[in-house]
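Right, I'll just put the structure down here and ask away after.
For this depiction, one protein chain was excluded, whereas all remaining protein chains were kept in their positions.
And now, subunit A:
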Amino acid sequence: MSEQDKKQIDAATGVEVNAHEWDGIQELNTPLPRWWLWSFYACIVFALGYVVVYPAIPFRHSASAGTLGWTSRGELKKELASAEIARAATVKALADTPIEAIDPKSPLMRAAVEGGKAAFKVNCVQCHGSGAAGSKGYPNLNDDDWLWGGNLKEIHATLEHGIRQPGDDATRISQMPAFGRDQLLTAAQIQDVVSYVRLVSRQDPATASAQQGAKLFADNCAVCHGTDAKGNRTLGAPNLTDPIWLYGGDRASLTATVTNARAGVMPAWGQRLDPVTVKMLAAYVHSLGGGE
């Protein structure tokens, strides 16, 4: 112990040996270079300066402000403002151009589709799904079957005024009678109509029930859905001959539809979003592959 208290000098190098010893190997007490010390001091000074200049010290409900007044929120605000300036020209062009007049291959349309994609993720995915594939009662926006028309202008009109949206005079309304609930048809007649619809949509073969259903269809349904059952877009009446079904094409779903009718609702986005965003949404939905 007492040996370690004394300063030992290594004979070969003339440098002091410190007290550490491992298996007879001792460590030279080589001093650090002075520049290292000064670098360390410089780091401390830098850190102190940083604490003064930038927000650094957490208090109970806030943090120290820093003399520069810099905040990450302020930085974000600045970046948002500059992004706003950068897209101002595009936004103006979109506001000035009617949706159907935008050249489909132009950069403006590409910008509109990208903007619509972002707006769709915020406003539309709750009902139509993130891939716009919809689900029962919520139309698949990728397919080529459109209740109210699938060109840019019609999509835009549907988006702007909504479906059965109160408070919008131009909203799109289709009213299918509740044939069963309102006792317009008996339960047996409804089954005959369903048989006929299953026949025209090539899901079931011709039967006696379908034959009776054909007459019932002509009397009750053809007004809206057409004598050929191919629907009518001005009335929002779906095409019943294709394999695409909003509420299902199986017997049970069709029976429920004819008995109680269907009346889905979509908000009038013209009331909630700015006109440019609605246009961008229309462009995006049109670009999904089913646009006409």
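Here is the rule we use: a contact is a pair of C-beta atoms (placed from the backbone, for glycine too) under 8 Å apart; a residue touches a chain by one contact, two chains touch by 3 or more; residues count from 1.
Here is the rule we use: contacts and distances are computed from a predicted model.
Enquirer: Not counting the visible chains, the remaining one has a UniProt entry; which protein name from "Sugar ABC transporter permease", "Ribose transport system substrate-binding protein", "Succinate dehydrogenase/fumarate reductase iron-sulfur subunit" or "Nitrogen fixation protein FixG" does it give?
Expert: From the listed options "Sugar ABC transporter permease", "Ribose transport system substrate-binding protein", "Succinate dehydrogenase/fumarate reductase iron-sulfur subunit" or "Nitrogen fixation protein FixG", the omitted chain resolves to "Nitrogen fixation protein FixG".
Enquirer: Looking beyond the chains shown, say which of A:N140, A:Q165, A:S209 or A:T257 touches the absent one.
Expert: Once the missing chain is taken into account, the touching residue is A:N140.
Enquirer: With the missing chain put back, one of A:G14, A:G167 or A:P205 would touch it. Which one?
Expert: With A:G14, A:G167 or A:P205 as choices, the missing chain is touched by A:G14.
Enquirer: Which residue, A:M109, A:C124 or A:I163, contacts the hidden chain when the whole complex is considered?
Expert: Candidates A:M109, A:C124 or A:I163; residue touching the omitted chain: A:M109.
Enquirer: Would you mind spotting which of A:P31, A:G49 or A:G74 touches the chain that isn't drawn?
Expert: Checking the options A:P31, A:G49 or A:G74, the one contacting the hidden chain is A:P31.
Enquirer: Can you say which of A:S82, A:S130, A:T186 or A:Q211 touches the chain missing from this structure?
Expert: From the options A:S82, A:S130, A:T186 or A:Q211, the contact with the absent chain belongs to A:S130.
Enquirer: Mind listing the subunit A residues that contact the chain we can't see here?
Expert: Touching the chain left out of view, subunit A contributes residues 7, 9, 12-16, 29-37, 104-105, 109-110, 113, 129-131, 133, 140, 142-145, 203, 239, 242-245, 249, 287-292.
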